[in-house]
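Worksheet: the structure to be examined is printed underneath.
The other protein chains are all here in position, but one chain of the complex has been omitted.
Chain lettering (A and B) follows the sequence in which the chains are written, and residue indices restart at 1 in each chain.
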Amino acid sequence: MKFLDEYRDYDAVQQMAQAIRRSTTRPWTLMEVCGGQTHTIVKTGLQEMLPKGITLVHGPGCPVCVTPVEMIDRAVAIARRPEVVLCSFGDMLRVPGSTQSLFDAKALGGDVRIVYSPLDALQLARSNRQREVVFFAVGFETTAPANAMAVWEAEREKIPNFSMLVSHVLVPPAMEAILSSPNCRVQAFLAAGHVCMVMGFEEYFPISQKYHVPIVVTGFEPLDLLEGVQMAVAQLESGRAEVENQYARAVRRSGNRPAQERIAEVFEVTRRTWRGIGEIPLSGLRLREAYRRFDAESRFAVEIGHVEESSECIAGLVLQGLRKPFECPAFGTRCTPDTPLGAPMVSSEGACAAYFHFGRRKEDGDSIVSTATAGH
Amino acid sequence: MCLAVPGKIVSIVQEENLGLRRGKVDFGGIRKDVCLDYTPEARMGDYVLVHVGFALTVVDEQEAQRVFEALRQLDQLEELKEGAT
Partner (left out) sequence: MAILSCPLPQPATDRILLAHGGGGRLTNQLIESVFLPAFSNAVLESRHDGAVISADGTRLAMTTDTYVVHPLVFPGGTIGDLAVNGTVNDLAMCGARPLALSAGFVLEEGLSMGTLRTVVASMHEAARVANVPIVTGDTKVVDKGKGDGLFLNTTGIGVVVAPKPVSPESVRPGDAVLVSGDLGAHGIAILSVRNGLEFEGEVRSDTISLWPAVEALFRAGIEVHCLRDLTRGGLSSALNEIASVARLRITVEEVLIPVSNVVRGACELLGLDPLYAANEGRFVAFVPERQADHALEILRSQSVSVDAVRAGTVYEDARGIVTLRSRVGGNRVLDMLSGEQLPRIC
């Protein structure tokens, strides 16, 4: 596939990895923000191609992982109503709420359906006038244009039986929150390429300056990630702290204007609670007043029980890059993808699930994979 | 976040109703209906990145080559260095 395969080319990847090894003289800690990037890194075994001194920590760029428990509980409660068809992206289904996930709600009779796009949910509403179709709108800025369009179309066509449960989160405030934490060890960021494809990367300049950290807008294929690392390391080695764009084939500095306009028309910035991190001001989106009637939160008054928190899951520390999944005492034992204690183990983008699936049971030196392949 | 896949626009349709722009995008042999409203500059034959049914950017083919140029130069540099030692 064009514009995909070239960035998975063995020789190019090995060459880039070599370039990084040659230019690294000191240990550096980098954070890649997006869950999709974490997925690629762990799936292709990228970490082991990097020199020992380069540590990649995984950020909270998994919207599934950071959706507040209360929001899952709300979705579950809405899904259990007989008149409702709750539509969601696949990865949200297994995330545990206080007591149930959407999958559980489905097992208990709720009409929960996986859709590829919010427009599919809207179409469902058009062809099922007697049901209330609710779309669970979770995601970063990348998905906001799609969700904005669905609501905008619903408004134009005056579709009465469609609504959206909004749990959008924004990346730059989360990066700032991580950087301003006293325990922060992150020295450079690989920013989320597709978020920037929509929003541009203007917002990163003040952050880069204020905290003196290099920020490299990076793509998702192995070659992109390695090049992003290479550019970040080059900055770190020379003491620079600038914003650079590795993913220039997809990202422009000003981003996608029509998309930004549609988002601004339908949504407004609000505060949001990030599961595992806490409340970050001005870090979420909600529907504007003019579109509030499409807000499932106000349309459905649901009873949510007391939101239970457990002390064993350290998702918060993992999401901020302060702990690696295998440093959690429950990792791989009490907490597995089949018996998850928290969202990062459930979501396919979550760091914990990625580490579990792809075999990173211990620090790279003696990971389950290294010992297995040492023999040949 | 987030999975956006590159595909080639093979047809474009301007809808009557709300004036929305839709198209068929080809992803290595499979085709899907995609909303092209956010890429008004996209033309037939362009490659776009598609996320949950929406084209969000037109791929800059020149920029796409840049990294391979850089690698070629790196390669030549290394050969020079090795030649010099």
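Here is the rule we go by: contacts are C-beta pairs under 8 Å (C-beta built on N, C-alpha and C of every residue); 3 or more make two chains touch, one makes a residue touch a chain.
Treat the numbers as computed from the prediction; the structure is a model and nothing was measured.
Enquirer: So there's a chain missing from this view; which of the remaining chains does it actually touch?
Expert: In the entire complex, chains touched by the missing one are A, B.
Enquirer: Could you tell me which of A:48, A:111 or A:242 touches the chain that is not displayed?
Expert: A:48
Enquirer: So which bits of subunit A touch the chain we can't see?
Expert: Touching the chain left out of view, subunit A contributes residues 1, 4, 8-10, 13-14, 34-36, 39, 42-49, 62-64, 69, 89-91, 93-94, 96-101, 103-104, 106-108, 114, 116, 139, 143, 177, 181, 222, 273, 275-280, 307-317, 336-343, 347-349, 356-359, 368-370, 372-373, 375-376.
Enquirer: Spell out, residue by residue, where the missing chain touches subunit B.
Expert: Considering the whole complex, subunit B reaches the absent chain at 1-3, 5, 24, 26-33, 50-52.
As a working rule, only the chains that are shown with their structure count from here on.
Enquirer: Roughly how far is subunit A from subunit B, going centre to centre by Cα mean, in whole Å?
Expert: 22
Enquirer: Tell me, which parts of subunit B touch subunit A in their complex?
Expert: Per the stated touch rule, the residues are 1-6, 8, 18, 20, 27-28, 35, 37-40, 47, 49, 51-54, 56-57, 59-61, 63-64, 66-68, 70-71, 74-75.
Enquirer: Mind pulling up the subunit A residues that touch subunit B in the complex?
Expert: Subunit A reaches subunit B through residues 1-4, 6-7, 12, 15-16, 19, 34-36, 61-63, 89, 116-120, 139-140, 142-143, 145-146, 149, 153, 156-157, 192, 194-195, 197-198, 223-224, 227, 248-252, 256, 258-259, 262, 349.
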